[in-house]
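The complex is shown incomplete by one protein chain, all other protein chains being positioned as in the whole.
Which chain is which? They are A, B and C, in the order written, and residues in each are numbered from 1.
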Amino acid sequence: MWLELALISIVFLGIVILGNNRLGTMIQLFALQSLVLSATPLLVYPGRHAVVMAIVTIILKVFLMPSLLFWAIRHVAIRREAQPLIGYGTTLLLGGFLMGVVFLISSNLDLPVQETSNLLVPSAFSMVMIGFLLLISRFQAITQVIGYLVMENGIFLFALLLLENTPLLVEMGILLDIFVAVLVMGIVVNHINQEFGSASTINLTNLKD
Amino acid sequence: MIFFLYSLAILSASSILIILTSRFRKISGGIFLISTGMGCVLALMSAVNVLVSRTAVEAQLNLRLPFGEFTIGLDPLGAFFLLAITVLFLLAGIYGYGYLKDHEQKNLSVHYALYQLAIISLMLVVTAKNAVLFLMAWEMVTLSSYFLIVFYDQEKAVRSAGYLFLIAAHAGTFCLWIMFLLMASHAGSTDFDQMALASFPLPLAGLVFVLGLAGFGVKPGFIPLHIWLPHAHPAAPSHVSAVLSGVMIKVGIYGLMRIIVIIKDFPQWCAAALLSIGMISGVGGVLYALGQHEIKKLLAYHSIENIGIITLGLGIGLWGQMDHNELAALIGYTGALLHIFNHAVFKGLLFLSAGSVIKAAHTGEIDRLGGLLKSLPWTGHLFLIGSLSICGLPFFNGFISEWLVFRALFEGMFHFKMNALIFSGLAVISLALIGGLAAACFAKAFGAIFLGNSRSTDLAHVKENSALMLAPMVVLAAICLWVGLSPGVMVSLALRAASTIASVEISPTMEGVIISPLLTVVLVLLVLMMVIMVLVLFKRIAMGIFPVEHAPTWGCGYSAPTSRMQYTASSFAEPVLRIFRNILGYAVKGGRPKGYFPKAGEISSHVTEASEVFLFRPIFQFIKFLTAQLKIIQYGYTQLYLLYIFIFLLALLIWKMV
Amino acid sequence: MELFLLLELPFVMAVVIFIVPQDGLRKNFLFLTSFLHVFAIISLWQRPHDLQFNSFLGFDALSRLILSFISILFFVVSIYLIGFLKEKRKRSNRIFIGCLLCLLAAMTLVTMSRHMGLLWIAIASTTLLSAPLIHYYRTAQSIEAVWKYLLISSLGIALGLLGTLFLAISAAPIQTIFLEDILSHADVLSPSWLKLSVIFLLVGYGTKMGLAPMHTWKPDTYGEAPAPVGALMSGSLTGCAFLAVFRVAQICFHAHLQEFVSPVLILLGILSLGAAAIFILGQKDFNRMLGYSSVEHMGILVLGLGLGGGAIWASLFHAVNNAFAKGLIFLVSGNLYRSYRSKRIENIQGVIHRLPATGIFLILGFMAITGFPPFGIFYSELLILKEAITDRRYMVAVFYLLFLSVIFFGYAKIILGMALGKPPDQARQDTRKENFFMIMPLVILVIILIFTGIFVPDSLYHLIDDASSLLGGR
Partner (left out) sequence: MGIRILLHISLVMIFSPLLLGIAGKTKAFFAGRRGPPLLQPYYDIGKLFRKGNVYSPTTTWIFQAAPIVSMAAVLVSSIVIPMGSIEAPLEFWGDVILFTGLYALARFFVVIAALDTGSSFEGMGASREAAFSCLAEIIVFLDFITLALLSQTFVLSEMIKGNILSSWQLFGPALLLAGASYFLVFLTENARIPVDDPATHLELTMIHEAMVLDHSGWDLAYILYGSAIKLFVLGALFVNILIPFHGLSVVMQTVFFWGGMMMLAVGLGIVESCMARLRLNRIPQLLISAFVLALVGLFVVLIKGV
């Protein structure tokens, strides 16, 4: 029962991020979502393995990554997404529509693994869709990074399904890679900011044929 | 075969040596001359003894390649082509050395090395016994001749001509890829001998033939595919265009013959297709040539015309082979092969003499030349011999090969069924028309360049070229005369090569039937020479007795005739072009000056190149337009790119999962 | 001992590089490490093909083949770098060479990993390590290129991760995703999850490889990256991505999903050829054209995999030749940029007359990438066509040849347009004579290309045979 609640709250936070346009609040919302996310392995398979996983995800996703993102946008003047590529209303509608489609598809996917809760696969898929929508619909570089991270959270939810058999080393490796990815993206956002004076990707479009 | 391998080794070694010694021009030039000479002579010897002894020889190249081992082999067909290749490359090489000697800073050693690379790749093409080695050599021929064409790469026209040649040849090669792979997949191996053993069903043979025509048709220049020829020849230096149109374009015909050797029987329409292509290319080539007023462009179109004649011989030979009429097949193929050798010789001679005219008078425009026979006697007379032989007039080699093609066509007329009769009848008429028009065109060319008065004043200081350039031309002219007056030798060699194509044994009686009429022709020519001697004798005596005076040409009483009033090339060709104007799109621009105080009037006539203007230019523009439109895919927005990936993922999921 | 040389040494040297103060010394360290790396590979060639270090790392024929041409190319590029980095730059090249070494280690890890998860991690790290390399010139465009590269590749990596997880789900009965176990128990995996994972893996690693719809980052990245980095990325990085796709195809082959995956691979191949044809014809920028040429050659590789049979042998042969050909033409573009100071085609003219050595190698590079005989790509393209025709896939063959000819028109127009003609004699003609280090790697590459073209050594021949038998090829 607790697991369904956690999954629903993760999806709810995802939608809130989608509707938000302030960079600062989006990062905090992401931190909150990762906190709930790191709790879920304890609910599904309580055990030593899950505890280690939870601690590592908390350190990485709740503290390190948001602080890095805040460091990256310390000089950014405009903190608000003035005019996104697609309006906020439409992105939310699109998000809702995509989640509907995902729920439909995942219902007829046959799941060989013993089913913890039938909500897990649809919520993970919808998190990926929301992350993808964020990536596509926004101009601010930081919003795109957050979109990428939300998608990673969705994928992480999938990893839970097979928690016990992937060796710890691989899990750690995946988390480490995501962290380094965000690190590099942060540095590049910094460079964009120095070069163009604003972290928006509008002026990143003159390389074309 | 050993000589052939030695010549290959010498040529490849010397091409590398020439590049290494590129700094000292004298030495690299010397190496070039010696090595080309030795290489060609050795290859010539190996070709001749294969032709004489009628036995095919083979050798193994130890190249370690995914397609297994590579064998090259000299059979009479390949040897006959080797004959033409070595003779022309040797003589054009010597001429080229003389032609480029006083060229300014240009680094000649690279050019010489490429020249030898062209020889090697051509030799490999005619001796390759494996489809992949054939394709390899074929591509090397294209590449080396491309770099030979763009020798004067400062001008933009030369570069675009080279580019047009490269893409046309390469597009042709792709058709060859499909053709050879179809044959290989059917016969199970890429070796020509294995392919020859397999029996090909008629529809597959038809498809292979069509692909062969498209693939092999680009280099010889069958009418719709010929657009690169008139651009490439004026752009290339003369000895390169001599080699190009003398031998390089014949490699396509060799390819067709090799296909006929491998796949014995073809559907009926293939020979009809060959004959119609021959007719269209022949007549079209000579008509376009009449409309050209630049020497090398004119000669380029004449190459297309002669390729048309060769294809007529090939077509009637193929028809004879399919109707199991050995005589027609043999004579047809012999006529085609002999015309290949003759064309290599007299076209080489014409291009080399055109080159020395351009070198002496610094322009190729016929309408600005005139009266060069007095200042360039050697070049003039050699050009005359070349023109006489290309028009197929009796004393020279063109007549012999056209005579053979005529005979094959008439054999076809007597023995075949109705549709063969119509096609060979049409072919006879078009061959006669080609002969007439070629005579008109070369009378125009020779008359306008060498006879009458010089149309532009600066021809005063034109002087004859060095002996190094004239010697090869004299040798070529001698070959023309030798084949013309004693055809027995060359016709029997060509007959041996033809017997490999028709894969039928030649009995001495059959050889006699083919060659004896030619000997009577030579007899008639001897009688003609005697009558000429008698008449000249009488004239000589009369000149002694009666007075001889000199007076200006009778201008029908016009008081101030100037040299620009002479008949120029364009005016000479005007009556013929007016008869065929709607085929050629012949248009005259400018004309009589208008108004009371007319400005300077000017008149120009030109022939529109149909297949280039209406067929290939539109296709190329359309491809360019299409790609330009589709370039907006890369519009610069990262979000757009991510959307592409997402949509593609969705499409895959729907296609594969649902 | 080799394991240390292959994997740990580059990391150690990367750390050492960060400490060493002078730039000059760093270059020599780079050269030394790459030399040792090549030495280790060659010493491994004598050993039997299937060498297992531990459960995670091991060699099979395919990984040995790809690792060898990666390290040889890296070694040649390191020679080039000695000349390239000689010019004074205000920022030290500490990060640049450090990332290069880590990249080498990451690529080695990709080829040696026997665990699909480890394979994903290694590929993700190669992406992240190559990002700073693109950012060498510090211009506005290079930032944009890096940003696009990062975003698109990380999306691809994320999809790859999703695919790996689906694979793990489908391998739930055997509880492990070690390559050996998956291949041996292939029929026990659940088919629908396996299909889903294959699609996600193909799209993910396809993005990394730069196949058609996901190729949009390639022209920008190769357009802005410095030449040696371009050579490395187009030669060896794409080799790793190709290895990953090959592994996916291997899994499908063992799970008898051949009819499922080959149409997808063929579609990807033809789409890439089509995209390359559209953009190469009439291209204005030389390096962007090289980016599209890399898309084209990746398309040919994947098309070869899709067709199966002899075409697998051809695509492996093509991978080897393509790596060296790409390396050659990229290093040539580096020389051109140094002398002409521009990437636009209209202000690069008469290369043969102004830089004779580079001009000749430009022509040889042109011959290599378009597939003229002495070089290997001619045979691989021919073999792939042969396979397409014997399988009666005439439409595929026709499209394949149509796009190849349009691409050839584009190449000929651009490269031969640059090679010939009169060189533009601007006033500031700093035609620094081409120094030795910039020409030496080109000579080595051409010699290697000739060897992999005509005189194919037997060991390479048998290695490719074993590698293609992994997928049931010849």
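In this text, a contact is a pair of C-beta atoms (placed from the backbone, for glycine too) under 8 Å apart; a residue touches a chain by one contact, two chains touch by 3 or more.
This structure is a prediction, so every number in the text was calculated from the model and none was measured.
Within the full complex, the chain left out of the display is in contact with B.
Note on the undisplayed chain: of the listed residues B:193, B:326 or B:574, the one touching it is B:574. Although one chain is not drawn, the whole complex shows that of B:528, B:587, B:613 or B:632 it is B:528 that touches it. Contact with the chain that does not appear here is found for just one residue of B:42, B:140, B:428 or B:623, B:428.
Only one residue from B:38, B:100, B:210 or B:451 touches the chain missing from this view: B:451.
Against the chain not shown here, subunit B presents residues 370-371, 373-374, 388, 391-395, 399, 402-403, 406-407, 410, 413-414, 418, 421-422, 425, 428-429, 432-433, 435-437, 439-440, 443-444, 446-448, 451-453, 516-517, 520-521, 523-524, 527-528, 531-532, 535-536, 538-539, 542-543, 546-556, 561, 563, 565-567, 571-576, 578-579.
The working rule: only the chains that are shown with their structure count from here on.
Chain centroids computed from C-alpha atoms place C closest to the centre of all protein C-alpha atoms shown. Chain pairs B-C and A-B differ in how many C-beta pairs they share in contact, with the greater number at B-C. Taking each chain's centre as the mean of its C-alpha atoms, the one that lies farthest from the centre of subunit B is A. If you average the Cα atoms of subunit A and of subunit C, the two centres end up 31 Å apart.
Centre-to-centre separation between subunit B and subunit C, using Cα means, comes to 44 Å. If you average the CA atoms of subunit A and of subunit B, the two centres end up 70 Å from each other. Of all residues in subunit A, those touching 2 or more other chains are 132, 135, 144, 201, 204-207, 209, listed in ascending order. The multi-chain contact residues of subunit C, meaning those touching 2 or more other chains, are 147-148, 151, 155, 192, 196, 219, 279.
Those residues of subunit A that touch subunit B in the complex are listed here as 85, 132, 135-137, 144, 201, 204-209.
Interface residues of subunit C, counted against subunit A in their complex, comprise 115, 117-118, 120-121, 124-125, 127-128, 131-132, 135, 140-141, 143-148, 150-151, 154-155, 157-158, 161-162, 165-166, 168-170, 172-173, 175-177, 190, 192-193, 196, 219-220, 223-224, 279, 283, 288.
Those residues of subunit C lying in contact with subunit B across their complex are 147-148, 151-152, 155-156, 159, 192, 195-196, 199-200, 202-203, 207, 213-214, 216-217, 219, 260, 264, 275, 277-279, 281-282, 313-314, 317, 367, 372-374, 378-379, 382-383, 385-386, 389-390, 397, 401, 404-406, 408-409, 412-413, 416-417, 420-422, 454-458, 461.
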